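Okay, so here's the structure we're looking at.
Only one protein chain is missing; all other protein chains are in place.
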Amino acid sequence: MDFAITFKGDISPERTVALAKQAEVGGFKYAWFFDSHVLWRDCYVMMALCMANTSTLKYGPLVTNPGVREWSVAASIFAALSVQSGNRFEVGLGRGDSSRRMLGKKPMTVANMVAFADAIRGMVRGDKVEYDDTEAEFPWANGYEMPVHIAAYGPKALKAAGEAGDGLVIQLADPGLVRYFSSQAIEAGEAAGRDMSNYQIMSAAPVWVGDMKKAREQTRWFPAMVGNHVADIVEKYGMDSPDIPQSFTAYIEGRKGYDYHEHADKDAEHLDFITEDIVDSFGILGPVEAHVEKIKELEAAGVTQFNIYLMCGEEERIVAEYAEHVIPHFQ
Amino acid sequence: MDFAITFKGDISPERTVALAKQAEVGGFKYAWFFDSHVLWRDCYVMMALCMANTSTLKYGPLVTNPGVREWSVAASIFAALSVQSGNRFEVGLGRGDSSRRMLGKKPMTVANMVAFADAIRGMVRGDKVEYDDTEAEFPWANGYEMPVHIAAYGPKALKAAGEAGDGLVIQLADPGLVRYFSSQAIEAGEAAGRDMSNYQIMSAAPVWVGDMKKAREQTRWFPAMVGNHVADIVEKYGMDSPDIPQSFTAYIEGRKGYDYHEHADKDAEHLDFITEDIVDSFGILGPVEAHVEKIKELEAAGVTQFNIYLMCGEEERIVAEYAEHVIPHFQ
Amino acid sequence: MDFAITFKGDISPERTVALAKQAEVGGFKYAWFFDSHVLWRDCYVMMALCMANTSTLKYGPLVTNPGVREWSVAASIFAALSVQSGNRFEVGLGRGDSSRRMLGKKPMTVANMVAFADAIRGMVRGDKVEYDDTEAEFPWANGYEMPVHIAAYGPKALKAAGEAGDGLVIQLADPGLVRYFSSQAIEAGEAAGRDMSNYQIMSAAPVWVGDMKKAREQTRWFPAMVGNHVADIVEKYGMDSPDIPQSFTAYIEGRKGYDYHEHADKDAEHLDFITEDIVDSFGILGPVEAHVEKIKELEAAGVTQFNIYLMCGEEERIVAEYAEHVIPHFQ
Partner (left out) sequence: MDFAITFKGDISPERTVALAKQAEVGGFKYAWFFDSHVLWRDCYVMMALCMANTSTLKYGPLVTNPGVREWSVAASIFAALSVQSGNRFEVGLGRGDSSRRMLGKKPMTVANMVAFADAIRGMVRGDKVEYDDTEAEFPWANGYEMPVHIAAYGPKALKAAGEAGDGLVIQLADPGLVRYFSSQAIEAGEAAGRDMSNYQIMSAAPVWVGDMKKAREQTRWFPAMVGNHVADIVEKYGMDSPDIPQSFTAYIEGRKGYDYHEHADKDAEHLDFITEDIVDSFGILGPVEAHVEKIKELEAAGVTQFNIYLMCGEEERIVAEYAEHVIPHFQ
């Protein structure tokens, strides 16, 4: 089990660097960044700064999308960060949620996302890549085979993640749902003839070590955020689709609007409809023992990387608790 | 007189950082980067790495353009680098030459460039900015008034640089031509009612300290590159336009094709038409005394920043010669 | 009230750097290091590494002594670290406890300590300084007026600290005892005609945020260590001296041997004689509210710097708790 943290991008550069170093010496393997350039500072120049201050931690966007940067522009950033860091760079990829919506645009299609994954891997490797009516080749690429982890909840995206991704990103920490989603991706990959034995399954979620009441307050924004994706899926496949588990959709029935200006904000005003059950199941809450136990369940469900959404407050303490009391149980 | 270096982007990250540090301790004030993301590594993540290893040196693209990155994406990078570095970031801006042409596209219009300058300054400052059918506001902006230096040769661009720029970038080191171009920008600014007393004039050119024969070999690529811009201007305004000095256009009469894959490459094969006179006049060549003398002439012509295009070989020695023998004459 | 951490020197270089950065962004002003070069790694080259990775945090030994390094050798280190860091270096000074005893030697005299303080301040400043039969002058000194904080418990050392120190270091966090010791130093300084209005009073002690039972286990080593100094004082002045408060001496009556190989070690075997009262009074233990309250009392007793002996376990969490819940109450 690898451990990771994810930065939203609202923490000062100095504090982000300090947290990255703390995580590295504490046994974490990855630091991911939300890629939503209007809401938060550009994440790539921040990764470059963190890379300069660490030596083993890997970095990447979680998630970027095909619709915000011209593809060769995106690939040039990815390849440059790979060269700068000794290939300590990977990509988390989705269809484009907040960063597109903040510019008044819709998420991209699954097919477009897959084409983008292939294009950026090719350009980073050094291939001549054609896309749209353009072709691009980086004479300076270093041949790196950059992993692309695809975020998915819906049937189509899960199939694509299994067929075209190096890993699957599941934004919640419910072992049952993780198994439900990951099995679809793995089956799709196997059906396509891929060897899925090294396929990566990431569970990404907020955590809180401590009192349950406070824990729920600090993490309730998360099911609300996931609710956006659920709403998209329900809109597309219907509330009663056999492809979508009831436990996943039921909670959004009470959902009203969602304000993207308060995206991933623990004090947002659109959180009313979330029940305690959902909060408890989507994240990991309570004393350190509860964290160890639930991550063991996630491991049994196939998870290879547990990724803390580090944006619920007391971030240094949370990293310290995991380094001291949780990660040692998985080594 | 401020001194600057410009990186093309083909030097390894480690060597780029070492050169930036050498330049900083040697008295240089700026390190600029070509922004041409297919030909060379993304320059912004490289700036972030250099910023992390220096404390006073300022950075920026020289030049970026309005047509490669969605405007809020560009502005988010600029604002993030400003926040990360304590506002050690400025922008050099043009209409888009190699980075656009490498994707098979034409440079943008002057009007578009000016609108972009306003938009990025606004977003970096923290304003709500409208452009196209979008609006964007960075809640995390720090209020920095980011200078934008506009690169221009042609009458329209020079007028725009004077009216809308914080400075003018002139890609050659001929004092007469510098005066010819800069006076147009300054007059345009004054005509628009601006106080031009702090207006910045940058002369950017390759240099070679040493033997003249080798000096010409190492810098002949530069007039060829400038020739692209001259050809554009001649095409637009005609060879005999009173607005264009003969000394500037004459040399391109023998020009044939230009291969952008060998852009700013001292060994390119499209260099035949360049005469010695042009090579000598566009850069600074010869013993250190000749450099001091010509920069004094540039200073007299109004130049406030002399910027070495650091891509002619023996880069560490060139920076050392300037730090030791040239810069002390201007302090 | 300034906040500080003190490293013992047993934490890996990477983790020490990460903790220093965490402390700096968390609002701490100083990072001190035990100077005991056999028990732990040389602290000065570690400070140099931490300085390179921070920008405002100040550093120094706590404490060094006059008897381990030839005086010009010590002063050259101090002056070099001052030059390297922009004068982010101060000295904590004592008569030599563990670092001397580990080499089978006794602590130095108070007079010797004062002469050393004058000599190192002089050499760091750039003066020609005579000591023993030697004189030394650093042609490269930068004129820095380096503060020297003197650690003292006994009457003679307290007098010297007031007369010759820029501050007093008191290794415990009992407000009554702090006031008892500091008043002696301040009175001695005033009697010598010094302006004591900017005199610094540091209270240095271990802390534990959390459950009291665990808190006592993690910090019980500290009164044992302080006991060495108490024993010295009692041996010199007698158990019933009116100059020594009973509360300070009573606890060592049950003391047996002390093994310097387990110096400042929370699992040492010489801890039996320490009562809960003493543990509670010498450090700060319990929930964050108790820490805020006791530091307010210390502030009322004249303390200007509270210094955490960061060697009781869960160091990252302790720094995080102070940054999040304690330091903000003093800003």
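A, B and C label the chains in the order they appear, each numbered from 1.
Here, contacts are C-beta pairs under 8 Å (C-beta built on N, C-alpha and C of every residue); 3 or more make two chains touch, one makes a residue touch a chain.
Treat the numbers as computed from the prediction; the structure is a model and nothing was measured.
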Displayed chains contacting the withheld chain: B, C
Which residue of C:6, C:72 or C:182 touches the chain not shown here: C:72
Positions on chain B where the hidden chain makes contact: 12, 14-15, 17-19, 21-22, 24-26, 53, 314, 316-317, 319-321, 323-324
Touching residues on chain C - with respect to the absent chain: 9-10, 13, 37-42, 44-49, 51-53, 68-70, 72-73, 76-77, 79-81, 83-84, 102-104, 133-134, 136-140, 261
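The rule is simple: only the chains that are shown with their structure count from here on.
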Chain contact topology (line, ring, star, complete or other): line
Chain C against chain A, contact positions shared by both copies (same if over half, else different): same
Centroid spacing, where centroids are CA-atom means, of chain B and chain C in whole angstrom: 54
Averaged-CA centre spacing for the pair chain C and chain A, given as whole angstrom: 45
Touching two or more other chains - residues of chain A: 53
